[in-house]
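A protein chain is absent from this complex, but the other protein chains hold their places.
Take a look at chain A:
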Amino acid sequence: MAAQETMWHDFIDAHKVADGYLLATIITPDPPASDPARLYNFQRWTNPYSVQTDLRYKLQYNPEMRLDKKEASTWLEIFSDYYKFVGVLLAAEEANNVGKAKEADWNAVYEGWKDVVSALHRGYSSGTLEAWTIPCLYVAGKYLRIFAIKADESTATQRDSGLVFGGIQEEDALVTVGQNDKLEDAARQINRIFALCLNDRSPLEESRKWALYSTANLLFKTYFRLNSINLCKTVLRSLKAGAADMPPLSAFPRAHQVTFKYYSGVVAFLDEDYATAEQFLESAYAMCLRSAAVNVRLILTYLIPTKMLTSHRLPTQALLKQSPQLERLFTPICFAIRSTDLQAFDQAMEAGEDEFVKRRIYLTLERGRDVILRNLFRRVFIAGGFEPAKEGEAGSQVVRRTRVPVKEFAAALMISGAGVGDGEGGVDGDEVECLVANSIYKNFMKGYIARERGIVVLSKGGAFPGTGV
């Protein structure tokens, strides 16, 4: 009996000082470090037959507990669902621990937790639970996602071993049976929580809107895993639409801010809106705790290609050294760009393709090629030296030679391994012109091609914008 008293003490304390985080530790499926046996004790405290009575004594007839009638009955519902859930969870964990992982019923765990979340949801939508308790919603969403993933994984292994057959055949018989059934369901449940917070009309001090960014982050995380990134935009849109009645982002906990900025940045990145992406990612990078190494790495995974595109800047060795993964991912590419080696660039892209594609940065990194071409053409321009000083103008500024034969660019491309050969040992001059034309078209280079004369006429002032030449 006494062993589980700490749980009720915490519950009473949390209510006394309105500490939502403390309250959330009571309904979490992870027992707090100070009381590791909490779930077992809670399960042993009562049994399915007397759970209602026992809870009623604790919550309604307990002189220490100062809950009003509605609150008490809401918590009664939550705790009785929680009690059922703990039973299923402990059974699953036990099966796991004795090496019978296959018998652990994670689907039931997920459904059990979903019931707890629904009870919570009812508590909020009826207006019984106050806004200070919203950390309970963080916990609710967090574990919905975790248990859903576990449930889907166990279904997948069971399906592979022939234990479970695909669901009922739909009209279109060839559609593969959903492999993320539970996670998709979890996304819907989290979305319900999101709507619950978004539609709260109470004054800001006691509004559930304070849970918005945390819930949005969970949704992003889930949608990314489900590979339905477009749905993130819906969330962003509704946040934008409701922004006027919301506290500013900067007033939210830093953790919520960083994650939100990271996902907003990545969504913009995938949308090729690199300016917005850079803004969000830079800000997330600046705010992110340096000790959160994984988060820093994730932010940089997108910030580095973004910078490469927007300001043609490459990461320093020191930055990459922070994480072995980043180093492995970007060093070959950066090396190729720095040494204007097209062949090395192609090799690096090919070698890293699987990883780049997985992180969805392949199509962006690919555009690093443009930077190499720019650097290459710039080198040709510089190697061309200066115009001979004209007579009578002695003392005036020296001017670089601005008329560069296409042939010189062709030679540079051949050396760099651009593959502009015509297949018969010669150079395909039209392709060289095409590459030069592209550089001009994309504003990497200022000037024009005079085809009949076989030269490229470059601008006298700033032929290569942003490079000091």
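Note that contacts are C-beta pairs under 8 Å (C-beta built on N, C-alpha and C of every residue); 3 or more make two chains touch, one makes a residue touch a chain; residues count from 1.
The rule is simple: contacts and distances are computed from a predicted model.
The chain that is not shown carries the UniProt protein name "SAC3/GANP/THP3 conserved domain-containing protein", picked from "Dynactin subunit 6", "Trafficking protein particle complex subunit BET3", "37S ribosomal protein S16, mitochondrial" or "SAC3/GANP/THP3 conserved domain-containing protein". Checked against the full complex, the candidates A:55, A:410, A:436 or A:463 give a single residue touching the omitted chain, namely A:436. One of A:156, A:450 or A:469 touches the chain omitted from the figure, and that residue is A:450. Only one of A:8, A:335 or A:362 touches the chain withheld from this view, namely A:362. On the side of chain A, touch with the chain left out of the figure occurs at residues 168-176, 185, 188, 227, 229-230, 270, 272, 353, 357-358, 360, 362-363, 366-367, 369-370, 428, 430-431, 433-438, 440-442, 448-451, 457.
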